[in-house]
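Complex shown without one protein chain; remaining protein chains in place.
First chain written, first letter: the chains are A, B and C, and each begins at residue 1.
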Amino acid sequence: MNRVVNNPEEVVEDAVTGLLAAHPDLLAATDNPRVIRAVGAPKSGKVGIVTGGGSGHEPAFVGYVGPGLIDAVALGEVFASPSARSFHHAFKAADGGHGVACLYGNYAGDNMNVKMAVKLAEREGLVVKTVVANDDVASAPAEEASKRRGVAGEILTWKVGAARADERADLDAVIVSAQKAIDATRSIGIGLSACTIPAAGKPNFTIKEGHMEVGIGHHGEPGVAVVPTRSARDMAALMMDAILADLPFAGEDVAVLVSGLGATPLMELYILYGHVAEILAAHHIAPRHRFVGNYFTSLDMMGVSVTLMRLDAELDRLISAPARSIGLTIGGKS
Amino acid sequence: MNRVVNNPEEVVEDAVTGLLAAHPDLLAATDNPRVIRAVGAPKSGKVGIVTGGGSGHEPAFVGYVGPGLIDAVALGEVFASPSARSFHHAFKAADGGHGVACLYGNYAGDNMNVKMAVKLAEREGLVVKTVVANDDVASAPAEEASKRRGVAGEILTWKVGAARADERADLDAVIVSAQKAIDATRSIGIGLSACTIPAAGKPNFTIKEGHMEVGIGHHGEPGVAVVPTRSARDMAALMMDAILADLPFAGEDVAVLVSGLGATPLMELYILYGHVAEILAAHHIAPRHRFVGNYFTSLDMMGVSVTLMRLDAELDRLISAPARSIGLTIGGKS
Amino acid sequence: MDSVSLKDAGPIVADMAAVIVEHAAYLSEIDGAIGDGDHGINMSKGFRRAGERLGPHPPDLAQGFATLGETLLDEIGGSTGPLYGSFFLDMAASLKGRDAIDRDSFGAMLHAGVAAVIDLGGAKTGDKTLVDVLAPAVATYDEAAAKGEPFHTCLEALDRASEAGLEATRDMVARIGRASRLGERSRGHLDAGAASCRMLLGALSRGLRRHL
Partner (left out) sequence: MDSVSLKDAGPIVADMAAVIVEHAAYLSEIDGAIGDGDHGINMSKGFRRAGERLGPHPPDLAQGFATLGETLLDEIGGSTGPLYGSFFLDMAASLKGRDAIDRDSFGAMLHAGVAAVIDLGGAKTGDKTLVDVLAPAVATYDEAAAKGEPFHTCLEALDRASEAGLEATRDMVARIGRASRLGERSRGHLDAGAASCRMLLGALSRGLRRHL
């Protein structure tokens, strides 16, 4: 491992220091060093939006804190859920008196910590409702969709939930919109190399050189197949097939998000997007919002993920609403 | 090599297809498939801003095309200068009747192709003036500063030149500001792994595991020293020492840019930035503009670069002006 | 009936923390075989910090468990934090209002803790988790108590059953948690959480027996 770290056990602390120094206009510290809130949060009169998850996925999660997006985020160790208390503190940091929507991903640790955190919050009279992202079609069959992992679709869900909160919708309405968002969203990833957690010093899984892991999870969770690496065109086809088989998208408007997993050159994400766009056109699917970049990563993993969200008028409006953050800025016309 | 490509000889063509499909609001094709212009360019009454360079550095160069930034860009093969004709066509695509400023990096191929392109343009009565970025302090000693390579400092130079053009300054004034920008800018990089050009299939240089190449170039050009990898803190100190020794920054306002070279996790760029901020503070240097991310990459190289630009009131104003592009959006308040 | 004052039992929490911190490397090693190799790190971080919070003058057992549970919830994320956190918090809650612990209240406490773990994590016996130590341990304890065995004997039975429970995880195929991804390949290895749980129950049992 050859990386830009100090003590590998303290990468999260060190990254937080840099994040706060780099973005004083966006991010503010809280009493809990693992909770960061948006400058200006909590906003009174608005439902608070919270997320959280393991570190190493940057810009997720902290990179989506900002106006029009997340109000407060709980940061875990690399690839490990934040503590229950950190989620609890994030709820408090985001609470503007109208309750908090916690929009997070479906992982055992996150589920348990959020559940405990909600209990802690309830004891203080703070109402927290949750939406659990489960957009990864490769992580379980459709019949067991509740077991699916949340991946890059989370970003679109945050965008929708936050925009709805900005419209001053109440907590139940925010939850309904965010749940609708994730229900309309499907993702899948392909891994081309393992990644290395600094504290471990070496990958804790392997992908055979010249092979790709179809359906890989954001921490290297095994996918549905390991096959010899195909062309970008075939990768796109494979991923789009899996997504389109899972939810009817044909003829619909969509938001599409192609994310690198960390080490993939941006030019290759665009190569992939070119084929995704071709396939969308062939299915008469109109990509009204297109995001291509490193939106949700897994440290230095080589690979790519594709996410599709089916839009109705409401989701389209909410995705279009202005937002500003490290990872996503919308409406910055100039 | 395990990557997201089709025919490795056609990565640029394929990436251009995806770029145009993904950003119809920002990017427009031209008759030359290796020239992309901004939607709305050329703008009549404004000096045109052009850059160009080898591919594989994305978001540089094409990712800085857009309002408030580049009007037209020439794209070369991976790590190879665009052709003279492509530069020439980019000049024409950017020309709004007030001449063109070509702001590019100091590489043998680019110098020659730009020189030829300027000749071709002159024959047609199109006035093109150039500024050659040479911000990489590690690429030659201060006495031979004209031999230095241009690296991430180019981005800040484009920003300055483009903003000045947007103010309707004439060509000479744009050139003066852009030249002032690069003269006030210093960069240095550290490489932690080699990168692989898809058409080559394997790295064409090596960095010994556990070592770092201090002063590495954007194509793997050897730096000033190969030493055992140090902590992020020491990397920052090493880079800042080299930069601060080259130009007095103490007590000044600066723009600071930390860029990953491709594979470095974003969280590690923030770890590095934390130390850069510390060092700036110790030297009473105020970072008025802070950019941390993958701004100028070298395919899948692991590593990082630091750029500092000394600001006067004009440069500060020009850096602050609104801009929108794939790689950099400024002023997108929401 | 035999009982131990919660005050006297207070220092046992420090023993429990010590056994975890001492075996951190071992626990991570086991987790490394079929998980992500951080169980020892997670646990020792939590128990060390709990030790710091408890300070040099140990409070009584209920307060000790409460602090332990809170520390785990506060500082340790992942699965371990909330699972062991609620385990200890709910055990502490079941001791509310008491100043001593005897055979039956110990049984009730253990039930409360196991229920919290199962409620939160949803693991069943045989899934290859710490429940595979907890469930047989509490069942064996109940049996001994139902037979009218004294507190000391019941605690011995608990100790033996937790050891057997841990050993039994070796031949299980993981059905929950990270190791479940490996399917059949998870067989042949102990479960890390079961190992830490066995250490904790062992230290608790021994510590109480010293006072009986």
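We take it that a residue touches a chain if its C-beta (ideal position, glycine included) is under 8 Å from a C-beta of that chain, and two chains touch if they have at least 3 such contacts.
Because the structure is a prediction, the values reported are computed rather than measured.
Shown chains touched by the hidden chain across the complete assembly: B. Residue in contact with the omitted chain (choice from B:39, B:200, B:225 or B:245): B:200. When the full complex is taken into account, the listed residue touching the unshown chain is B:76, out of B:18, B:63 or B:76. From the set B:116, B:145, B:173 or B:227, the residue in touch with the chain omitted from the display is B:116, counting the whole complex. Against the chain not displayed here, chain B makes contact via residues 54, 76-77, 79-86, 108-109, 112-113, 115-116, 120, 199-200, 204, 219, 221-222.
We take it that only the chains that are shown with their structure count from here on.
Without chain A, the contact network of the other chains breaks into the groups B | C. Among the remaining chains, the Cα-based centre furthest from that of chain A is the centre of C. Nearest to the global CA centroid, when each chain is reduced to the mean of its CA atoms, is chain A. For this pair, chain A with chain C, the centres built from the Cα atoms lie 34 Å apart. Centre-to-centre spacing of chain A and chain B amounts to 29 Å, using the average Cα coordinate of each chain.
Chain B and chain C have CA centres that are 56 Å apart.
Shared interface positions of chain B, i.e. residues touching 2 or more other chains, are not present. Multi-chain contact residues, meaning those touching two or more other chains, do not occur anywhere in chain C.
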